[in-house]
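Every protein chain except one is present and positioned as in the full complex.
For chain A:
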Amino acid sequence: MRNRLACGVAAVLTATSACGGGTAAAPGTPGGASADAKAPPGYLALADDKLPAGGALSFAVHIDSGAATGLDPQLADVATSWQLMSLVYETLVTVGPDFAPKPALAESWETPDPKTYVFHLRKGVAFSNGRAMTADDVVGSLKRLLAAKSVWRGQLGPVEKVAKVDAGTVRVTLAEPYTPFLAALANVPAAVLPMKEIEAGSLDPAKAMLGTGPFKVQDHRQDVSWSFVRNEHYWDKGKPAADSLSVTIAPEEAARVAAVQNGSAALASLGNVDSAAMLAGAADVKVATQATTDFYYLMLNSKNPKFADPRVRQAVNMALDRKQIAEVALGGQGRPTGVTPAGLPGACDPATLPSATGGGAAKAKELLAQAGAAGLSFTLSIYATEPAPAVAQVIQQNLQQAGVTVRIEQMDEASWAGKVYGKVPAPFDSALSWFAGYADPGMVTTWWNPDVAGFNQGFMQADKDLNALIARAGATPAGPERDKALAEVCAKVDTDSQMVPLVTRPATIAYRADAVSPSLYATEGYGNLLRLVADARVKRG
């Protein structure tokens, strides 16, 4: 089960769920461990387009899209849902292997000024029911998203107006410049929906999916399987390469490992640190580690008297050894990170943060003594999904060096979510979770503003200075000036130490080299293992 957040915070529930964690090959390779030596930079593997098109693909993933909001992409807040929905829905722009925005349903765009984006829509795009996509669908979808009670609304920035210019052009006006706008537009919640059908009542997007993407849904059994077939109206001719794709939901890691070993699945997501070792030596099986911008973070509840004094939080932060967490708990596949996810262009260097240069456990002890908290003891609440318990154990050992006693409280995800998010003020000392890191270094920093994030109001005090820094980094155009602004956000978050970024969270994939030739980015920002599935070629015979 779980698994669920790439999930935004949602990570939580889905945490376990949402996105598989894992480990595998080359330790510490920033761009992921390559499965294909011939893959170009930025890719773990590149599909062999000399292989004939056609055939059936079968994948196994650990969790289904499962939320009370159903299949509505605008309300989806976890990566596992985004992943499945991305097979059917598409966005105006998408991201390349370097996180740069790339054309998708918008063939091109202009930014006549930092507050205006003019999108030129791709011609020949149709929904899988055959109806052509129009500018009205684009405008209607964005307006619907802006009005929705959606997590993604907070990432889209200060959108002031969305207007149709002509049949092939849409203009979006922002109230303030917002650099992550295109990156936010590239994720599934900002997909173009068939607004004509939705407004006519012939489609309830919570119950059925109808998009412009490479596949359409043939069958879905909740928590059991999905069956997708080629969208015959897909605009990118020749794609998808495969005729069909079946996705089996297999919550148990051993079942996914078995499926890849015996060939019943051509590709599977893995979550356990040991799975790569289990698959070592299996014939025709390749294991690859995809780096992600997702990262673990430690919540220190500042509304709890134990952590009300910033010096106590800073001491805990200072005593953490992020390298050790990455090496021991994540098999060397994670990377220390600040609040701007390591691996994203413009992200700050975690080695320069105050907690990294402050003096370690010895200094932490001093700081605790100054704060009258010598011999600090607290409970760390975690959910049971691997590798969270391993991360917690390393934290426990790190803090022991500073004379701090940590009691690890392991819970099921629902109980954990209830304890961490269910009440204001929240009744916990500290907790561990992870965030999706998205595709722009400024995006996830938004969650450090409790007024925008909402979910952390039970355990986090808003800091006006930090909020202003986050807003400034969001409004500054990409370049050295923005990098500097992001570094200031990093340092402030580090000093504040209410939500303490730790290490990035890798994703492990196993696939049958004799059954599929997949395309995979080396680094993923939205937890979407299936991002390039339309390129995947089936190997037969």
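The rule is simple: contacts are C-beta pairs under 8 Å (C-beta built on N, C-alpha and C of every residue); 3 or more make two chains touch, one makes a residue touch a chain; residues count from 1.
Operating definition for what follows: contacts and distances are computed from a predicted model.
**Q** Which of "acetate--CoA ligase", "Cytochrome c oxidase accessory protein FixG", "Potassium-transporting ATPase KdpC subunit" or "ABC transporter permease" is the UniProt protein name of the chain not shown?
**A** "ABC transporter permease"
**Q** Thinking of the whole complex, not just what is shown, which of A:100, A:167, A:254 or A:468 touches the missing chain?
**A** Checking the options A:100, A:167, A:254 or A:468, the one contacting the hidden chain is A:254.
**Q** In the whole complex, not just what's shown, which of A:100, A:132, A:224 or A:351 touches the removed chain?
**A** Hidden-chain contact among the options goes to A:224.
**Q** Of the residues in chain A, which ones touch the absent chain?
**A** Contact residues on chain A toward the absent chain are 1, 4-5, 8-10, 12-14, 60, 66-70, 77-78, 149, 151, 206-207, 221-224, 248, 250-252, 254-255, 257-259, 261-264, 278, 282-283, 411-422, 453-455.
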